[in-house]
Structure formats: C-alpha cells, structure tokens
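Taking it in order: structure first as structure tokens, then the write-up.
A single protein chain has been omitted; all remaining protein chains appear in their positions.
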Amino acid sequence: MQELVKRAKELLADGTVVRVLGWKQGDLGYNPEPAYFNSEEELKDFVYDGFCGANLSKYMIEACKMEGNTLVFLKPCDTYSFNQLIKEHRVKREKAYIIGVGCKGTLDIDKVKNAGIKGIESISQDGDTLKLKTIYGEKEFPFNDALLERCTVCKGKTHQVYDELIGAAEGEEAGPVGNRFEMVEKLEAMSPKERFEFWQGELSKCIRCNACRNACPACSCLKCVFDSNQFDTAQKANVDTFEEQMFHIIRAFHVAGRCTDCGECSRVCPQGIPLHLLNRKFIKDINEFYGEYQAGEDTDSRAPLTNYTFEDVEPGIVVERGQK
Amino acid sequence: MLRTEKEQAEIIKEISGVNTKKCMKCGKCSASCPAYDEMDIRPHQFVSYVQNGDINALLESKSIWKCLSCFACVERCPRDVKPARLIEAVRLMVIRQRGGNYLTPNEVPELLDEELPQQLLASAFRKYSK
Amino acid sequence: MQVENNKEFRPKIVAFCCNWCSYAGADLAGSSRLAYPADVKIIRVPCSCRVNPMFILRAFQKGADGVIMCGCHPGDCHYTSGNYYARRRMTLLFSMLDYLGVENGRTRVEWVSAAEGVKFSTTMNEFVAKIHSLGENVRLEDLRCKN
Partner (left out) sequence: MQRIGVFVCHCGSNIAATVDVARVVEAAAKEPGVVHAEDYQYMCSEAGQLKIREAIKEKNLTGIVVCSCSPRMHENTFRQAAERAGINPYMVEIANIREHCSWIHKDMEEATEKAVILARAAIAKVTLNAPLQAGTSKVVKRALVIGGGIAGIQTALDIADAGYEVDIVEKTPSIGGRMSQLDKTFPTLDCSACILTPKMVEASAHEKITIYTYSEVEKVSGFVGDFTVDIRKKARSVDMSKCTGCGVCQEKCPSKKAPSEFNRGLNTRSAIYTPFAQAIPNVPVIDRENCIKFKTGKCGVCSKVCQAGAIDYDQQDEIVTQNYGAIVVATGFDTIKLDEYDEYSYSTSPDVITSLELERIMNAAGPTKGHLERMSDHKAPKSMVFIQCVGSRCADRRGKSYCSKICCMYTAKHAMLIRDKYPDVEVTVFYIDVRTPGKNFDEFYRRAVEEYGVNYIKGQVGKVSEKGDKLLVQGVDLIDNKRILMETDMVVLATAIEPNKDVRKIATMLTASIDTNNFLTESHAKLRPVESPTAGIFLSGVCQGPKDIPETVAQAGAAAVKVVGLLAKDHLVTNPCVAKSNELFCNGCSSCEKVCPYGAISYEEKEVNDHGIRETRRVAVVNSALCQGCGACTVACPSGAMDLQGFSNRQILAEVDAICK
C-alpha cells in the first residue's frame, strides 16, 4: 500500500495527473469507500486492503469529464469494466492513468460476522489469516473463508488495460477457482415452480434502493430507463412481485452481453439478493448459444446482442431444452 | 351392431388415416397397380367409393383379396392419398366382421410352392389376419 | 364445490406482428377465412426488432396469459437483419423468464411470411391451445391489474 501512495505522490508531483481515484478509510475497519485525492496531503487517508472491493471503473465516467487526468487504481477484474466503458465511449482512455494493483481477493464482512465475530474494531491480514481486534478481544479468521463469492470464481489476475502494474505480476494465474455457473445450473435443474419460489423469495426482499444500479459499471446510463417517462416506470418503488421482477429482468437484459461479471450488484445489495445469478444466466446462455464471450476483454468486438449469425438458435430452444 | 354405410365409411377413413378429399382423380394408383386386371373395383375407384359412402360394394369386392399390399400406389400417389391403406381398412373390416382370420399359419405349408416370393407370405399375413 | 371456478377461461393473448411479413400473413389468414380464436389480438410493429422486452413484460403485467411474436423468416427481413437481432433478444429473454420460473410455453416466436396465412392460423390455434393448457398467468402479473 505504501508503494501505491508513493507512486501516487510522484504522479501528482510531476503533473501526470491532477487527482487520484482510490479508496479511503471508512468509519469502521472494514468499510473503505471510493474517494478522490487531490493532493499529497489528502493521500494520508488512502487505503488498499481486502475490503476495497469497490470497482472504481464507473467513477471514471465522472472523472473523465473533469479537468486534467486522473490516476486510478484498478484491480484485475475492474479492468474488464474499464475496457467495456472504453468500448461504449463512456470513459476516455487518455484521461486515465491506470495503475493495475495486485489482488488476493476481496472480502465479505458478513461472512466474518455470521461466524459470530462481533464488535470488530480493526482488521489486519497476516498471510492466510485475518487478525481481528474486537471489543471482546483478538480473534482470527481464515482469509479464504471470508472471500466474496465472486472471488471464489475469480476470472484471472491479468489486467486487461493499465499504464503500470504495482504488486501484480503480468499473466499471473488465479488460484483454484470454482465453477461460476454452479448455482445457475442448480436453479436450472429445479422445476419451474421451485425456481419461481426461489426468485420470488429473493426478489421480494428488494427495496428498490438502486444500489445495484448505482454500483454497476454497465449501468452507466445518464438517465435510466426506469427514470424515463416513456415506459410509465419512472421513479417508482416496487409495489408488487411483478415490479420487482420487471426491474431486475430489464436491468439484467440491458447489461446482457456487456456485463463483465464483476459482481458489484450482489456485493452492494443491502438485502443480500444474489443479483449476479441473473447476469450469469445471461452470460451462460450467451456462451452456450453464441460462443464464449467475455465482456471487457477487448474494446472493439461486437457485443452478443448487437450481433448475429444466420444460424443462431431459435427462441424455441428454451422450450426444447426444458423438455430434456 | 348394424352400421350405416356412411358410418362405415367414416370408420374406414379413421382406421386408414386417409383423407379421400385429397384425391385429384389422376388414376396413377390404378396405373401403378400390378393387380389391376384382377380387380373388379380399381384402386382409384376405392377412393371415390369411400368418399361417396358405397361401402357394401367394397365389402363384397374381390379386389380386397387381390390387392398385393405392395404399396406401389401409396409410393407413387402425387397427392399422398394412400389408396392401399383404404383397401386394407376395408379388408380389416371384413375380417373383423367374420370374427376370425382368413388365413391361419397352419394352413400355410400346403399352400406353399417353390416359386412363391417371400414378400407374398409376409403380405399374406398382413392381409389375411387380424 | 367449485362454483366460482366455473367461469370459462378466456386467455388474453398479444401477438406482435411485423408489418411486412407476419401482419400480411395474418391478413391472408383473414381473407382466406382461416379461423383462430378471438383471444389473439394483434399489434402491428414495423419489424420484429421493434419488439422491446419491456412490451412483453408489460403485456404480462397487465394480465396477458401469452405473448407471441411473429416476424419475417430469417433471411427475408424487410430491413435485412432486424429479425436476426430479434431472434437473439427473444431467445435470451425467454430463457430468462424460464429461469425465473415463468412457464416457457407462454412466450413464443414464429416466423410467418406474407404468403403463409395457413401457418399463421395454425400457429395461433396451437398457441391458444397451449395457453389453455397452462391456464391463467399468475407468475408474472400486477395483481392490481386483475379485477
């Protein structure tokens, strides 16, 4: 972390950038938040640890509109989002100085809390162990058990776009990862009734706080269609099952083929709805129907939904597949 | 149970699956039929007889026993009418009314003759038993 | 005693038809007097690629029991490629609805050309029969829209 701050100070000093986009310490030991640092002085609050899960790519949309260039720290999976934003002309590559930072996985404080550890004051990492200082004394927790779900199916340690790397080796492989479609497959295997009940249970928790939309780097619309007067959907809170479904289906549909599977939607959801399972369903279908596609791997390919082949499967596949 | 000819015609259409209205009266079935000369009612006439409900004449016709079940008419019919199926349906109706088989396996050996093609035996069982 | 449920189920079915092929196919079905149930109501769109998933969800929200989209056969789109995009969009949307537990028979895409009045009519008859077998749509609806 000290190396990141040191380099940030240098780049501010030599005028390469006029501000730094990073994470600053929150009021608790495990809730750092994205922040701009305009001076060496401000960088004293800079932090980078396992709780810096926030994907800073989306903040670059605003940063690109400001005077001067911005230094941004991106974890490997954040760079996919950045690439996707370049492709959609939402950010300007030349306005960003990207430092690719190494990532050992980001953490889910709820996993720690759910294990019965309460009153956490601060957390530090020691190898594979998290050392927690709590009001009840010192506790330990295995690092890997605290990983966010998205990090257990990490898509790689390689930065897709950067100006320099710190703490990350190019081409480094991710550790052993699980099958990211495991839960999707499990749901697919259920009966329609069971699936309906599962999703009704999950989506009914939605309070339409729009956190998913705000955090999602693909949800980059200046004005969301759900704030538009064209579809009678503007500024509404969910009042019934349908509207919960509607919002999340359309949100997932709009990011289909553009979603890099960064997992921010599920990470930020205060209700703990596994929203990434909707996006992953689209990713899985796209891979199966139209060939493997990873959004954000490049900046010029046509997204699956703005592309076609003469031989694409017919929509009837959904029924046929169901009969198997 | 006595049925009218019209009802019988419906049964024949049902068990044969033939839509007699598809026939365009080209006569290719009769033209293709190897047993044509043996028949009193010809394959193309079968279609119109069923269509018109003249079933008694068909039940008494010797054509139903002369049909070789070679299915040339089915194969070549340009309208996909399948006259042989109609003939078979009429035949089945007769066999069922008689309540028995026209031919039993026991009777076969004495009817055999060296020059008989195998296919004839196969179609004989097809034709003469339930 | 199920007295209340004796009311005959009359499904509400929305058919989005592209102007150039399927709407003309429906016209041909009409001029050829090829009947299909009155439950089907057609909305004319210029091309199948005009059909926004929002429209389909909205139809279900307002009480539709089935939604079918018809367009030109792949390769015959009046606008060259519209139906290819529509095909991908609908495939993914239908798959998602299925994933959420909505019966997959409630949505359908059929390619019907201007010359296929017969196909239009048989498709609609089949689809209505399918919706009858599935019954009322209860998994995707706004309860306030039911009376």
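All chains are identified by letter, namely A, B and C, in their written order; residue positions are counted from 1 within each chain.
The criterion applied here is as follows: a contact is a pair of C-beta atoms (placed from the backbone, for glycine too) under 8 Å apart; a residue touches a chain by one contact, two chains touch by 3 or more.
Keep in mind that what you see is a predicted model, and the values were worked out from it rather than measured.
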Next on the checklist: Counting the whole assembly, list the visible chains that the omitted chain makes contact with.
Outcome noted: A, B, C
Next on the checklist: Touch as defined at the start, partner being the missing chain; which of A:R90, A:R267 or A:K281 qualifies?
Outcome noted: A:R90
Checklist outcome for this item: The one of C:V45, C:M96 or C:I131 in touch with the missing chain is C:V45
Checklist outcome for this item: Per the whole complex, from A:K65, A:K113, A:K186 or A:K205 the residue touching the absent chain is A:K65
Checklist outcome for this item: Where subunit C meets the chain that is not shown, the residues are 12, 14, 19-21, 23-24, 26-27, 29-31, 33-36, 38, 41-47, 49-55, 58-59, 62-64, 72, 75-82, 85, 89, 113-116, 121, 145
Next on the checklist: Contact with the hidden chain only, please: which subunit B residues?
Outcome noted: 22, 24-33, 36-37, 42, 44-45, 72, 76-80
Item to check | Positions on subunit A contacted by the hidden chain, ascending | outcome: 65, 88-90, 220-225, 228, 230-232, 254-255, 302-303, 305-307
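The definition used in the following text is that only the chains that are shown with their structure count from here on.
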Checklist outcome for this item: Per-chain C-alpha mean nearest global C-alpha mean belongs to chain C
Next on the checklist: Centroid from C-alpha atoms only, then distance subunit A to subunit C, rounded to Å. What do you get?
Outcome noted: 36
Checklist entry - Any idea how many Å lie between the Cα centroids of subunit A and subunit B? => result 73
Checklist entry - In whole angstrom, how far does the Cα centroid of subunit B sit from the Cα centroid of subunit C? => result 45
Checklist outcome for this item: Residues of subunit B that touch at least two other chains are none
Item to check | Multi-partner residues of subunit C (at least 2 other chains) | outcome: none
Next on the checklist: Applying the document's contact rule, which stretches of subunit C touch subunit A when the two form their complex?
Outcome noted: 53-54, 57-58, 60-61, 74-75, 81, 84-85, 87-105, 107-109, 139-144
Next on the checklist: Applying the document's contact rule, which stretches of subunit A touch subunit C when the two form their complex?
Outcome noted: 184, 187-188, 192-200, 225, 231, 239-243, 245-246, 249-250, 252-253, 256, 278, 281-282, 285-286, 289-290, 304-310, 312-319, 322
